[in-house]
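A single protein chain has been removed from this complex, and every other one stays in its place.
Our next item is chain A:
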Amino acid sequence: MLKISRYVLYDIARNKVVLAYTLFLLLVSLGLFQVEENPSKALLSLLNIILIVVPLVSMVFATIHWYNSYEFLELLLTQPLGRNKVLLSEWAGIGGSLTFAFVAGVGVPVLIYGGSAAGVSLLVVGVLLTLAFTSLAFLASVCSRDKARGIGAALLLWFFFALIYDGLVLLILFAFSDYPLEGITLALSCFNPVDLGRIYIMLHLDVSALMGYTGAVYKDFLGTAAGMAVTLGILALWVVLPLAIANRIFRRKDL
């Protein structure tokens, strides 16, 4: 399995997109830490950029790479290699290289300038988001043979999680503002990895006071060690579940 991943990595290393992504992240992080006096504020700005950029890049890159290496996958499947193995190797190759880019681009500056608990949690969330959106991209890719449709689906998913979902949650909150909604808000945020990541880091940054009563509920539940473990667990589920479904679909697919 590692052997196949190596060839995927080799292919990714040659097309330089991941290198550009690394440099971009490095520049943004270094720039923010240079401009902001307070590393905590810089982390907050960085958070907002990461929550948009990381899912988008992971998703688009993984989808495009999947379709571009379709011939490679087909070739592998005529050899004595199982479908699970091929899919997981491809995932490991893409997810691994994107994780490397994130850790190199954001991790290094964060550890130099703001190596606090918040900084570390930002890295953990960033890595989990990278992998979760790679899995989602795989799910979008295996569902469709058509490249344009696959990339479209990936972009829509990103759009949904990054923008539309928050709007929907707000809509629900307004519509039912007469009722106690804290528990529901908490549950709703579990269905969006981006929200989950944002809340997790916010709690580490002690800005949850700005989030009003809901913030207090978040703090109450998620602020505890158990709550944090649960949050990370759910984020991890966002990595595993889409990949498992994608794997299931891919196993039954006709090539």
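Operating definition for what follows: contacts are C-beta pairs under 8 Å (C-beta built on N, C-alpha and C of every residue); 3 or more make two chains touch, one makes a residue touch a chain; residues count from 1.
As a working rule, contacts and distances are computed from a predicted model.
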* Asked: One chain is missing here; what is its name in UniProt, given the choices "NADH-quinone oxidoreductase subunit I", "ATP-binding cassette domain-containing protein", "histidine kinase" or "Cytochrome c oxidase subunit 1"?
  -> "ATP-binding cassette domain-containing protein"
* Structure fact -> Answer key for A:75, A:112, A:171 or A:187 versus the chain not shown reads A:75
* Structure fact -> chain A positions in touch with the non-displayed chain are 3-4, 7, 11, 14-15, 68-72, 74-83, 252-255
